[in-house]
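Data block below; observations after.
Of the protein chains in this complex, all but one are displayed in their positions.
Up next, subunit A:
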């Protein structure tokens, strides 16, 4: 552990930007799969059911590759991570990706080949895939926040912020890629993005409270993060305030700008990376020594 400023604040060095990318891509991948399944199932929106699922699978695959080849010191040993689902949350994370990816695969397959035996099981595979996809950002955020060793992260607000951001990006990206479908759907998408960002703002304020009322290492990490351009512009302005204002404008004027959903998706994507990366970068270890 590197010593920074004083012995009291030792920055964690285990998690760096590749993990932030993994959390972001995996979270959005899971959200994309869940959303695509719901839109296909409830609204019979076939292009989303097909290509939306494929996009989610692609994001999961990318997340897995980033984790294995950029984060793990021993990529080939990744296979052992399936070894410990009884106790390790990380193993659950891997299993969730596998379930969501596999379920989506069998859900999408009938779009391309007719397999009568699969038809009856399609809802089952889609459901499994959607649930596992939904759980991914929750569990992965929970894994970061569970240990007591980094007080800034030690809060259930982390998985909540990751989940909302992942869904915010996906709910904006679907109408941007596939078109809003109808006026009423455009309104629903817009309302969902607005609400997600409102809840994100609330979640962030609660996180601020957690950091300020928490141990000195949490306060220190938060203050260091607060001063950074990436955090101020990347997360607060681009990732939070801009989507809140733009979705609010579109919602209250009924003027769904042609570029609006694309801009919302991109802004929340940038904000999502900035949030995850800044949080990881400013995790300071708890101080265990008696002096």
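We adopt the following convention: a residue touches a chain if its C-beta (ideal position, glycine included) is under 8 Å from a C-beta of that chain, and two chains touch if they have at least 3 such contacts; residues count from 1.
We take it that contacts and distances are computed from a predicted model.
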{"item": "Among \"ABC transporter permease\", \"sulfate adenylyltransferase\", \"Tryptophan synthase beta chain\" or \"4Fe-4S ferredoxin\", the UniProt name of the subunit that does not appear here", "value": "\"4Fe-4S ferredoxin\""}
{"item": "Sole residue of A:62, A:78 or A:185 that reaches the chain not shown, by the stated touch rule", "value": "A:78"}
{"item": "Options A:42, A:113 or A:148, residue touching the unrepresented chain", "value": "A:148"}
{"item": "Contacts of subunit A with the absent chain, listed as residue ranges", "value": "1, 7, 10, 12-15, 71-74, 77-78, 80-81, 83-84, 87-91, 94, 143, 146-150, 283, 285-286, 288-291"}
